[in-house]
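First, the structure itself, so that you have it in front of you.
What you see is the complex with one protein chain gone and the rest in place.
After this line comes chain A, so read on.
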Amino acid sequence: MTPNQTDRLATRFIQFLVLIVVLILLFLLGDIIISGLPHISWHFLTSPASSFSAGGGIRDQLFNSLYLLVLTLIISFPLALGSAIYLSEYAGDNWFTSLIRTAIEVLSSLPSVVVGLFGYLLFVIEFHLGFSILSGAIALTFFNLPLLIRSIEGSLHAVPNSQREAGIALGLSNWRTIRGILLPMALPGILTGIILSAGRIFGEAAALIYTAGQSAPILDYTNWNPTASSSFLNPMRPAETLAVHIWKVNTEGVTPDAVSISAGSSAVLIIIILLFNFGARAIGNRMYKKMTGGK
């Protein structure tokens, strides 16, 4: 074979592999969306789930998912930001730093069921938080931290060193340089990281079954008092999320339309996660353009 032929053969083979990946993705997305889309209606999105009769919706589950997401980010973002700044800007290259990095790696590879059971024992039982959004949010923080830390650290790392030197040479403190120069430059990357990790949180089920619970009490969307048990803002109430709902409807659903509820919910879940992904890219690009003066 001539070099030309080998090259062509290799190229074809690589293209074939890529094609398989793309086809798998398209098939999955297509199947979920095509079978779920007909079941999505305004009624489906805005009415509460019913336990026995047909015609239930996913209003509370959808809200729970979003609320859990916000709560998780409120807990995990400051932690991740601090750790990432430390790792990227302050930490030296020593055994302690590599210990932290290994810990973060391990955290990210924990099976979610294990984290769920651990959360159940520690938060739900030991700390008496009960099946609650708060327990769920803390459990999800475990997954979220490694993703966020790594993406923020990566974004900070991508800021050229000359920017740090510029700040320091002007007599600015290290912290002032980080806050005023490095973080704004890293912001598009950080935002993308947050949104991508949000997709992960949104789709998580196993860890939530044991922490946020599987029941969705009827919520009162007019009660803004977060301490009231029926309030939609109460973080101490059990909350079934969309992903958990899909799992539950499929395992023990007794409603006659369980299959279509599951299909519709899956489609909604996928569409929202896709929106997160596209949104991350769009926001990242836009901020980058704005900062670099449209160049």
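As a working rule, a contact is a pair of C-beta atoms (placed from the backbone, for glycine too) under 8 Å apart; a residue touches a chain by one contact, two chains touch by 3 or more; residues count from 1.
As a convention for this text, contacts and distances are computed from a predicted model.
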**Report entry** Choices "N-methylhydantoinase A", "Sarcosine oxidase subunit delta", "Phosphate ABC transporter ATP-binding protein" or "Sigma-B regulation protein RsbU (Phosphoserine phosphatase)" - which one is the UniProt name of the chain not shown
**Finding:** "Phosphate ABC transporter ATP-binding protein"
Requested in this report: May I ask which residue of A:Gly180, A:Pro226 or A:Pro256 touches the chain that does not appear here?
Outcome: A:Gly180
Report summary line: Checked against the full complex, the residue among A:Leu9, A:Val106, A:Ala169 or A:Ala228 that touches the missing chain is A:Ala169
Requested in this report: Pick out the residues on chain A that sit against the missing chain.
Outcome: 160, 162-163, 165-173, 176, 180-181, 184-185, 291-295
